[in-house]
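In this view, the complex is presented without one of its protein chains, the others remaining in place.
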Amino acid sequence: MYHEMSYRVPYADTDQMGVVYYANYLEYFERSRTEMLREAGLSYSTMEKMGYFLPVSEAYCKYSGSAHYDDLLTFRSVIEEVSRVKVKIRSEVLRDGKLLVAGFVTLGCVNADFKISRLTPEMIECCKKCMAEEEN
Amino acid sequence: MYHEMSYRVPYADTDQMGVVYYANYLEYFERSRTEMLREAGLSYSTMEKMGYFLPVSEAYCKYSGSAHYDDLLTFRSVIEEVSRVKVKIRSEVLRDGKLLVAGFVTLGCVNADFKISRLTPEMIECCKKCMAEEEN
Amino acid sequence: MYHEMSYRVPYADTDQMGVVYYANYLEYFERSRTEMLREAGLSYSTMEKMGYFLPVSEAYCKYSGSAHYDDLLTFRSVIEEVSRVKVKIRSEVLRDGKLLVAGFVTLGCVNADFKISRLTPEMIECCKKCMAEEEN
Partner (left out) sequence: MYHEMSYRVPYADTDQMGVVYYANYLEYFERSRTEMLREAGLSYSTMEKMGYFLPVSEAYCKYSGSAHYDDLLTFRSVIEEVSRVKVKIRSEVLRDGKLLVAGFVTLGCVNADFKISRLTPEMIECCKKCMAEEEN
């Protein structure tokens, strides 16, 4: 239901509280959704070469646990909603099966001139593959 | 009503879309709330020396415009809610008076052992100084 | 002799050793040389609009002290060498007059196609203004 990938926390991601700095989870979400889309056949870099961009219009994180240096984390994502012009993706960060951080981003679709653009049928098709079954 | 500070966007903060990468706004929010609290007499670094930490439990951003390299941005923050154990701070990023990104973080208070702790009366006092007048 | 600017260390820049993570100093050097060049009349963003880019070809840092969270640092830079195709800039990070980190970057000049390009006479002129007197 979710695409999963692993990630090892580098020193660079920690702060002086001894945990991963809170903004870094948005970068983790990016890594996670990129791999999810790639697996569904929609490489984000290919999309950009075709002239489509997906800037983030909204982001939310709920922090319920802390990741530490050298933790081997699991990232997973699922698409919650897809419309003609935007996509909402939920992402989660876990360690040993325990949920640490969960959140979502909403991505709008724009063209090379940063004008709002419709997702192509191929993009919508791929996004639907990344939706949880009960929502699909 | 809001504490304001200026910030010049370095190349480091941009991404290949030619705009500030979305996770960096959470770092901007941190810079903004730190200066707001300092101005109210509550230096976060002093708080840590006294054994209190304010990890983020929730963060939200709404992106309505894009900041670019070398923009001179304005950051401003206001405390929306303060209870005995947490604080909710709204932050905004503007360029030439135009709102680009707005959001909030909720901070919980913990002690040096990462156990939930009450804000001290001095902390609550300072937080109240950072609330908008109609809420104060 | 050196252009100076101030910078307040955010939590984001620290790591779990309780000091600024070593890679961040290269970002500090960028902030410092950008302000030096701006003061000399050569805004890097204007240069890019004119079709010139200055990618880094070499970077070096010597770490002799540590910057901490909330430190108010001083950054300063000076141009050590300028030729027809490249510029070498020395940068330093200090706290209360004490040198913490010093280093240099060498920047090559390329055009919009990433081909090596000569610095324009105006660019060379401005760079010379940023050289220490004994070298000027």
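All chains are identified by letter, namely A, B and C, in their written order; residue positions are counted from 1 within each chain.
The rule is simple: a residue touches a chain if its C-beta (ideal position, glycine included) is under 8 Å from a C-beta of that chain, and two chains touch if they have at least 3 such contacts.
The structure presented is a predicted model; accordingly, all values stated were derived computationally and were not measured.
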item: Contacts of the hidden chain among displayed chains; value: A, B, C
item: Identified contact with the non-displayed chain, of C:V56, C:L72, C:I116 or C:A132; value: C:V56
item: Positions on subunit B contacted by the hidden chain, ascending; value: 11-12, 14-19, 21, 23, 68-69
item: Chain not shown, touching residues in subunit A; value: 8, 10-12, 27, 30-31, 34-35, 43-45, 48, 69-70
item: Touch residues of subunit C, complete complex, unshown partner; value: 17, 19, 22-24, 26-27, 30, 53, 55-64, 66, 105, 114
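Simple rule for what comes next: only the chains that are shown with their structure count from here on.
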item: Geometric centre distance via CA averages, subunit C-subunit B, whole Å; value: 28
item: Intercentroid distance (Cα basis), subunit B paired with subunit A, Å; value: 24
item: Sequence positions of subunit B contacting 2 or more other chains; value: 27, 30
